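These notes concern the structure reproduced below.
What you see is the complex with one protein chain gone and the rest in place.
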Amino acid sequence: MQFFIEVLVGGLLAGVMYSLVALGFVLIYKASGVFNFAQGALVLFAALTFVSLQAMGLSFWLSMAATLVIMVGMGVAIERVVLRPLVNQPPIALFMATIGLSFFIEGLAQMVWGTEVHGLELGIADEPFEVGGVFISKFDLFAAGLSALLVAALALFFQYTKLGRALRAVADDHQAALSVGIPLQHIWAVVWGVAGFVALVSGLLWGSRLGVQFALTLVVLKALPVLILGGFTSVPGAIVGGLIVGAGEKLAEVYLGPYLSGGIENWFPYMLALVFLLIRPEGLFGERHIERV
Amino acid sequence: MFYRESGQFKTSYRADSVIFPILQDRLFVGALLLAALVVVPALASDYLLSGILIPFLVLSLAALGLNILTGYAGQLSLGSAAFMAVGAFATYNFMLRIPGLPLIAAMLLGGLVAAVVGVAFGLPSLRIKGFYLAVATLAAQFFIEWALTKFGWFTNYSSSGVISVSELQVFGIALDTPASKYVFTLLVVAVLALAAKNLVRSGLGRAWMAVRDMDVAAEVIGIPMLKTKLTAFAVSSFYCGVAGSLWAFVLLGTVDPQAFDLHRSFQILFMIIIGGVGSILGSFLGAAFIVLLPIVLNQAGQLLHGAVSTSFLSNLEMMIFGGLIIFFLIVEPLGLARLWQIAKEKLRLWPFPH
């Protein structure tokens, strides 16, 4: 039982980190209806930029600020160069464009900052401590706490600020939002900036866990089932989806893995999400869509 | 001036519905096929055959498969490589477990197995659409890759999965030279491309496109959603499956799940975006482009005498691919095939522009 709880808690904490990556998707999807496959590339780019700046001698906070500026600039550039010309295209074309974008950013990141693996030390030791007989990693707890904080802040931002309201309006209907005087491009730039910030935080947390390297882009593949579970438009969905995927994945790996000769964490979340989709196609918190003809 | 259709009148619906209605097109395609079949194998170097032409043909076939599903039926898939893997491994196992089974029969059976697996993973398409479906196809990609890696039975418990050369023969002719392999691949691809063209201009193709363009209207007209979508998955996966077995048997000489990873799926997707979504010709143009670009880049890199590193080149390649995808989606969403069509329309008027 104690072992079960340990696995479960470990899974839930890892799940929060998935939620964090998924959050970057949700933000952009909510504001522009774009499924941004390049979020993983942004995570890599942010983390690489940060460690490279630090290696050049900049302090932690200075590197952080500089990276943030670069990420926001990048967001604005993406909006201008990629999204704006595609504004009336079907969503699936935008999705494919972001696949192209992710290749571009990955190539760019490594061309500018090199391909070697960088270590990243945030000063939080990855050592376990005991709570009621269950061992929990300090780092996991820290990461989960930070993620939770960010998620809560963004949820409040969406719900209660004027900008948040504008964002929701834009997500609902571009044309209608434009017609009531919401500056669409300004809003999108803000959103991509925020998504860049989320990418930076995810990049730092995942980077210090896995090392800052190309494999960071693969966290995007972990976030996709989370999105399917939670629905693309829901911040709470991203959190709950992350928890379910994190816990489900770890439990399945420990309890089912041995029967299936292991390595199932790559596909298990997808199968979980797929089965779930068949029961509820709009996801946990997604809105049911009425098709009008 | 020489390319125009004046004087070529269609007097029956049969004549109006042939694949190449313009005489010059028929001549051109005929000559191209003849040259590819006779002249190329006689003159081309082994490198050109095995390094460029065979990969191009096989990837064209896979792109054709994805184009049927995504370009014609409108169901985006990110798992094409997985269905290639199914085809390759199924063919391998048929050869292994049924002694004396001809290669072509094994490849067809392999394609059929891929089709069945494709239908299974296509079932969710009845309830989910768009990127939800795209993400769902990733399930196929990861699950199949995992299953083929983890269960030794698929590779007959040998770690390498090497295909013995003795098995590679068609109607008693051994496929032991690059030229013979090339001719075999060319024939398979040409036949399947013709079949694909026939399918998409038949009622089935119209049903696919109807579902793609507006599924509600398609249903109101009486097009059965279930059957239409699943046939698209089946036919598409069959094509990918045959491409996969060609890749393994003719090109690599081994069956290896690594050859069919997510990266390959993206590569095939890029081919149809650049070549032309919803175009048979586009599948070929896109494959040619994606096969040739890295080679051209490499050559350019060598011209600079090592002034640029290989990692620089590979990163540059990623950036160019990514940039081109965006470029084509913005500037010419119908890809190279559309450019070709525009060029032909211009040529029809040349040299009298009005």
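Which chain is which? They are A and B, in the order written, and residues in each are numbered from 1.
Simple rule for what comes next: contacts are C-beta pairs under 8 Å (C-beta built on N, C-alpha and C of every residue); 3 or more make two chains touch, one makes a residue touch a chain.
By our rule, contacts and distances are computed from a predicted model.
**Student:** Could you check which of "Heme exporter protein D", "Cell shape-determining protein MreC", "Dihydroorotate dehydrogenase B (NAD(+)), electron transfer subunit" or "ABC transporter ATP-binding protein" matches the UniProt name for the chain that's left out?
**Tutor:** The missing chain's protein name, per its UniProt entry, is "ABC transporter ATP-binding protein".
**Student:** Among B:100, B:203 or B:351, choose the residue that contacts the chain missing from this document, as touch is defined above.
**Tutor:** Hidden-chain contact among the options goes to B:203.
**Student:** Check the options B:41, B:257, B:278 or B:323 and report the residue that touches the missing chain.
**Tutor:** Residue touching the chain left out of view: B:278.
**Student:** Which of these touches the unseen chain: B:98, B:187 or B:220?
**Tutor:** B:220
**Student:** Spell out the interface residues on subunit B facing the chain that's missing from view.
**Tutor:** Its contact residues with the unshown chain are 13-14, 17, 195-196, 198-199, 201-204, 206-207, 209-210, 212-214, 216-225, 231, 235, 278.
By definition in this document, only the chains that are shown with their structure count from here on.
**Student:** What is the distance, in whole Å, between the centres of subunit A and subunit B, each centre taken as the mean of its C-alpha atoms?
**Tutor:** 33
**Student:** What residues of subunit A sit close enough to touch subunit B in their complex?
**Tutor:** 35, 81-82, 85-86, 89, 91-93, 95-97, 99-108, 110-111, 115, 221, 224-225, 227-228, 232, 260-264, 266-267, 270-271, 273-274, 277-278, 281, 291, 293
**Student:** Under the stated contact criterion, what part of subunit B meets subunit A in this complex?
**Tutor:** Touch residues, subunit B against subunit A: 76, 124, 127-128, 130-132, 134-136, 138-139, 142-143, 145-146, 149-151, 216-217, 220, 262, 266, 269-270, 273, 311-312, 315-326, 329-330, 333.
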